[in-house]
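One chain of protein is taken out of this complex; the other chains stay put.
A and B label the chains in the order they appear, each numbered from 1.
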Amino acid sequence: MASGSWIGRSVERVEDGRLLTGRGAFIDDHPPVSNLSHAAIVRSPHAHARIRGWDASAALAMEGVVGVITGRDVAASCKPFGVGVTAPVHYYPAATDKVRFVGEPVAVVVARDRYLAEDAAEAVVVDYEVLPAVVDPEKALEPDAPILHEAVGSNLAGHRRLVYGDPDRAFAEAEVIVRERFRFPKYASTPIETYGVIARWDGLDGVLTVWSNFMGPFIMHPLVARVLGLPENRLRFIVPPDIGGSFGIKSSIYPYLALIGLAAMKLGVPVKWIEDRREHLLASSSGTDRVAWREVAARNDGTIVGMRFKWFDNVGGYIRSPEPGCSFRPTGNFVGPYRFQNLEVDASVVMTNKSLTGPNRGYACGHLYFETERMIDLLAERLGLDPVEVRRRNLIDRASFPYRTPTGGLYDSGDYAATLDKALVLAKYDELRREQARARAAGRYYGIGLALAVDPSVSNMGYVATALDPQFRAKPEYLPKSGAVDSATVKIDPLGRVIAILGTTPQGQGHQTIVSQIVADELGVAPRDVTVVDEMDTFTRVWSISSGTYSSRFGSVGTSAVALAARKLKAKLVEYAAHLMGVTPGEVEFRDGGVHRTSGKATPYSIKDLAGRAHWNTESLPEGMEPGLAATAVFGFSVARAVDAEDRVNSSNTYGFIAEVMAVEVDPDTAAIKIVKYVTVHDAGTIINPMIVEGQIYGGALHGLGGALYEELAYDDDGQLLTGTFMDYLVPTASEAPDIEIAHVVSPSPLTTLGSKGLGESSSMTVPAVIANAVSDALRPLGISITELPMTPTRLHDLITRARSSASEPRPPRSGHPRPEPASPTPLQ
Amino acid sequence: MKPPRFEYHAAHSVDEAVALLGRYGGDAKVLAGGQSLMPMLNFRLARPAALVDVNRVAALAYVREDDGVVAFGAMTRQRTIEFSPMVAARLPLLREATRWVGHLPIRSRGTIGGSIAHADPSAEYPAVLTALGGEVIVQGPRGRRTVKAADLFEGYLTTSLGPEELLVEVRLPAMPAGAGYAFEEFARRHGDFAIVGIAAMVVRDGARCAVARLATAGTGPVPVRLRAAEEILERDGLGDAAVAAAGARAAELVDPDADVHASAEYRRHLTGVLTVRALKRAIAGATS
Partner (left out) sequence: MTETPIRLTVNGVPRTGQCVVRKLLVDFLREDLALTGTHVGCEHGICGACTVLVNGQAARSCLMLAVQADGAEITTVEGLMQNGALHPLQAAFRRHHGLQCGFCTPGMLLTALDLLRVKPDPTEAEIREGLSAVLCRCTGYHGIVKAVQAAAPELRAAAPWPDRRSP
């Protein structure tokens, strides 16, 4: 196979052999240490209560029990986790004084096996003084709301008002203003593998080793070390080769790394804890539920001149890092694919008695684009324009790349109009509109929706500081943050076989396959000649605080590091071969898996040949060349800068693009939604393995559909979770999965080594928008506009019933329907 | 999510099972397919002192027809029912309903007796039993008795069986030849318990309706036989107007509860919609 030909092909995955035959190595599979004891976590049954005391005596007397640690031990031995805001929120791995959500850990029981641990967990007595709870973010900011954190004084964890351009003027001069209020639900990813942690304390050496399916970011390593009072070089995180899905959720496992680590340290035995599904639904992590108010200012021709965003993001009982990323992760791409320059963002992060939040596939972008794309449709409706036209009029054009957004984002490449056109052609948009006309004439409810999204990947750590006031960031003692880094090592053994070593933590993305393709191309070998080791161990891998597999990073930053490492090694081989041939490196070239003379006759050196000589006879190396055939590259982005004084930040490093069209039919009698057509076109730059890329899209799309129609961590007013089982938390099955037509546009990124961008979150961020637009379009004859997800049959039925009963009364003509803006509370500072 | 401690007995006969139940004086639970009981144990929502496993009672697994009645041993698996030619011929409504019960791997273990004894208000089998006017035979410390469907379901997950009684047989009258039938269901995902399910059977006599049978799942604590709706059809025939009237009546006859999946009002509305759909399909399939 000629070099350069593996990238772009749907190479079968090397991971599959072991996974298909039951030989995967997941955290629960192979105990890395013997004599494990097993933990069960005692959790709060109350949403809000003060803890008066713990009594573990009955539990300690039970069969097989090794020991119990309670919040009292946690308070005595741990520091609270650092949080991303200045509000004094003290978040510990288990509750120390109060519980603030149902399912919050209050004690850990360790026993000979999990069955016995669960028996004893039931016997731990916690004395609670139950307090009133609040779960709604708007209610939580009312003056008489119960306060979760007395030290904070209110339930507002943080508030920022960000202003870009001159939004007031844009709104004053607007020819049309559209306003709407939205609700986005709290949903999660519920990977089929739950969290798992194994901790061993080596008291003599003072080393705590923690195995877990933690996926990064490894900023959490120093954070956990600090909580446990350990020097960082005495805390070792190891991640097994296989993780059973994450979609962002497993980044929030870190409090348990500390909690189970503490149990191992206190009790002196290695401890294993596998989260069960009930625990996972109650207390792992989810996206935020959000109440949002939107305003769009536009001209009559559909040109958008400004927007106002305002939202309350509900982060649950504590604000856990990396929150408030829920509000700020998309800062650089707040404007999406549109050109407008004037924006005001009023972001409040609110704490209520619900479980905690964190990254969930599409982190914050599902919210953002649901609101924006609904607004564009509402604007189009108000102006009597086709929603395609309104979008087209506002798109950033191809000539503008790299494009600096008013909020500081640097869109690296793209062709938004061409991508949209491709989606329209593939969906046969005009034909869909004709079909809609026929359906409407027949009294059927058929609708077409569009959604566009700039798909950010590789978060720049620096965005987190957007949550802080510029005055705070201006203080001399403040340390600015920025970066997105990954490393890779490529080495060649004495027989010429290649091994690539990564410290990423894949959860099904096929990193081994992709790396083998990249290295094969770089070194002119076949992928099967490249062994890829992809296991994280903080003691042995080169890593940085941004390391890990999240934020769709691998496709840009991990691949770049691998390609660079291979190139470094290749350069060394070239130099070595030239030396052997007695010529200068300029006179040779690397091709077809060996080094050849550019001109003139000389026997080429194959990699195998060079490897043998280099390993066996270091004397043959040129003067000054380091022995060994290994190269490590660390790749980072120079465009990852800290947030500036005007709150501008390039919050991600590469930016893909998504254009989608969906057609649905709604059965008005049952409120069932049928997806008739769904087209999604992606621009993720260079595609390394189309099969894997499309796999991410299928998965992301169904996840978005889950959030739009099925999934919700719903609570009652007392803070009890109503969907605490898989019977009630509805993960879509194969029967709910729609047919998806996928196409690509390729605008290579100028910033990455191979031109690739990330795509792991993909359509999870567009589906809520596209289906809400399609359903709203279907139900337009009834005057229905979707502003709240999930669109459960009951909710939709209520809307239809209300619309039909008001239709039988004389109805005022519908005018783009700006509902009066709610008396929006000005968040306290 | 590991089950609490319990004692475990594998019974080999009905008498042994009943004796074991008696020995625990109501603190033991029958373990049939385990597809409802095991989740409750894993969640520690059930804490019986003992389990009496009847999976090894061979005499409880059979399907036979006697005298116009199809009799099922309580331990007959839902999967067996799904693939039974006799059920397909004599109780096609039950067969159709079976396909709505969970998924194939659930039906591999789940039993007809367990489904009925468990009395989940959203379950399909209790609705079919109610629609067809079946009965069950139970055996307890004081011997055997027969309980009619109408007397069986008392409330949410509650039947009139005593804690020491074992359900041994489910009896359903075979459907008349040519009867039309349908099981219509609306669930949020495939395989979920019904939000609302409607079991329908009609026996046609020319344009007249000789027999109509309608019962619900998911519309309250127990399955509801929609007798007043049946009467409309039996009186006014099988035309569209009668069907619509029966649907409207059906919605009035139920008093559903709200939960996280559906409001009471939506369930009531669906009862009407699905009754009409079930009847239309049943009528289309009925031959006189």
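The definition used in the following text is that a residue touches a chain if its C-beta (ideal position, glycine included) is under 8 Å from a C-beta of that chain, and two chains touch if they have at least 3 such contacts.
Keep in mind that what you see is a predicted model, and the values were worked out from it rather than measured.
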Shown chains touched by the chain that is not drawn here: A, B
Contact residue for the chain not shown (choose from A:Phe247, A:Trp293 or A:Tyr338): A:Phe247
Of A:His703, A:His744 or A:Lys757, the residue in touch with the unshown chain: A:His703
Residues of chain B in contact with the chain not shown: 1-8, 10, 34-35, 38-39, 41-43, 53, 55, 79, 82-83, 102-106, 108-109, 189-191
Chain not shown, touching residues in chain A: 10, 12-13, 15-24, 26, 28-30, 63, 115, 189-194, 242-245, 247, 274, 276-277, 507-510, 691-692, 694-695, 697-703, 725-727, 731, 733-737, 740
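To be clear about the criterion, only the chains that are shown with their structure count from here on.
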In the complex, chain A residues that touch chain B: 114-115, 118-119, 122, 276-278, 669-672, 710, 714, 722-723, 725, 727-728, 730, 732-736, 792-794, 797-798, 801
Complex interface listing, chain B residues touching chain A: 1-5, 43-44, 186, 188-193, 195, 260-263, 265-266, 269-270, 273-274
